[in-house]
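Chains shown are a subset, placed as in the full complex.
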Amino acid sequence: MADWEQVSLRLRTRRPQADILIISLVNGPYNFLDRQCFDELNAIIAPLDIKTTRAVILTGGVKDIFVLHYNVDEIIDFGLSVPSWLPTPPFMLRAALRLESMIASLGLRFLVRKTLFAGVADLNLYKEVCNLFRSKPQVFIAAINGACFAGGCEFALACDYRVLIDTQTPVMGQIESLIGLIPGGGGTQFFSRTLGTAKALELCLEGKTLNSSEALELGLVNRVTPAEDLLPTAIEVAQRLARRSPYVIQAIKDSIHIGSSLTLSDGLLREQGWFGGAALMAETHEAMKKYARLIEEERPHTLDDFQDYLQPFANGTFFDFTPGSAKSATSTKTVKTD
Amino acid sequence: MADWEQVSLRLRTRRPQADILIISLVNGPYNFLDRQCFDELNAIIAPLDIKTTRAVILTGGVKDIFVLHYNVDEIIDFGLSVPSWLPTPPFMLRAALRLESMIASLGLRFLVRKTLFAGVADLNLYKEVCNLFRSKPQVFIAAINGACFAGGCEFALACDYRVLIDTQTPVMGQIESLIGLIPGGGGTQFFSRTLGTAKALELCLEGKTLNSSEALELGLVNRVTPAEDLLPTAIEVAQRLARRSPYVIQAIKDSIHIGSSLTLSDGLLREQGWFGGAALMAETHEAMKKYARLIEEERPHTLDDFQDYLQPFANGTFFDFTPGSAKSATSTKTVKTD
């Protein structure tokens, strides 16, 4: 097993195989997320190339803690920096957030950080990193090794897949309401769009904490494993999904996250656009021809036949879209999402 | 325990504690909702001030009936008043509803009520009262003491939290399709956004009725209790949530109900706007500092530590945002939502 490498102040990485990257956050006793973490995460994740990395596992490098929550001191500082006479209704703050996004897109965020709106830049940076999870062609897997509350919980929810240690202790939840905050990294949106509005309201208003079986039953995590199996399980998921076409990973993520937030008609069109592109790719062509040959040979007819016949699909071994496996030059083609 | 006060023709109220208001509907043998009810509810709820009322419990004052349904006679009258030669496709009715909303916002609904479009005004009034449940900074809790069908069911679904008596008898459901109607107070929208479209379709097409365990399992209600514990349970929830910041209550309701109905990008921005405002409030500042001190003292390190450490969060006693408890003058600050 490869050793951990300290790649920046708060992040260690290792690669259990060449194209899978594990990022471990190590930040003091409580493993808080903070501005520095997101700068470092952004620096690693934004330039990730599908040719060299097909899956990313995010985990906590502190015992029993994934991310306790976002560093409260930074939020307190934001409160102190903005003078109390300044009117800040939500619509003004939304305008400020939009403006900061524009400034940041010009590469000038460092200027905002010198003003009293540094906290606005932090909120946007948090969102941008989570947007990377949704828009990159890699699969993002959270390996949740312990406490994962508030800003840590929504950070995990922004990933594509979540594996959580088996524990009776409450470890997940959007507990912000208890200290006069609300989720700010997307918690209300993920809860609503994953659990429906009624359950989302209850969990956020109560600030409810959940143990692993509650989180699994609600569907907030995909798998629960004994603590010692956490990384092996996450790696196994990564290996399986890394064999999928990166275009397909990207297309499914976009169709589900963005498409399902549009009108039905626009959502269907969005999916169709991705589907058409997939159908035109060289390695998909190859996989479809392999499939056509398989069905020709196997000639499945009964339900039992289908069980056998679909086995290579069920275990994900039917076709390997990793470069070098497929001969196609376009197998790492991905798209700039709009 | 305070006595019930007959505050208007169909409503009785009492306050189990100063800042919690119980509204009991008492309207004939079947406790129908009707125009008169909504006028009275609107008159009580619209002006509610967060300084004096932090939670509202809505219940039925008739034995075994929360609200049987909306008064069918009023719907029949609407059908009789509009001449059958008038073309009324959905888009025309939507235009009429929009126009009536404008007229009502000028305080001129009483004029509409003299026309054949009185039923249009009733539909809008129903919606406006339910919108108050979603937009006010108070928590709205339905204490469902019995039959709760059609217009009664969607009335309960518009609240933030639902406690239902334990019963084998079917008590909830959108049964409109059985008499040639559809839900008109939001039933299709709450079912879809809470249960997903497939289950919503089945329940509404069938007009299915549900007993308490079915309602709980689907997630249509948050708690089921023996009948004698109904109000005590609702009051307990009210007490706990009334200690949250009213700004936070309002922000979470808006982010979930409105935010999750927008595109993902707009929904995330909406949540961020509310979060930023919360972070700037004086009493949130105080709560965060109290929290920072707590973690400094407790120094939790293991999963077991976290269980203890989070106890005041789990039971909601960590910080009291009710005025007088926190010293902050802004603790009752709320926002006009847009």
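Think of it as A and B in the order they're written, each chain with its own count starting at 1.
Quick note on the criterion: a contact is a pair of C-beta atoms (placed from the backbone, for glycine too) under 8 Å apart; a residue touches a chain by one contact, two chains touch by 3 or more.
Since we're looking at a predicted model, the values are computed, not measured.
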{"item": "Copy count of the single sequence across the entire complex, 2 present", "value": "3"}
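Basically, only the chains that are shown with their structure count from here on.
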{"item": "Gap in Å, rounded to a whole number, between the CA centres of chain B and chain A", "value": "33"}
{"item": "Interface residues, chain A side, partner chain B - complex", "value": "29-30, 63-64, 72-73, 75-76, 78-80, 82, 84, 88-91, 93-94, 96-98, 119-120, 123-124, 127, 146-147, 149, 167, 169-171, 175-184, 186-189, 191-193, 196-202, 204-209, 257-258, 261-262"}
{"item": "Contact footprint of chain A on chain B as seen in their complex", "value": "139, 157, 160-161, 190, 193-196, 219-220, 222, 240-241, 244-245, 247-249, 251-253, 255-257, 259-260, 262-265, 267-285, 287-292, 295, 299, 301-304, 306-307, 310, 313-314, 316, 318-319, 321, 335-338"}
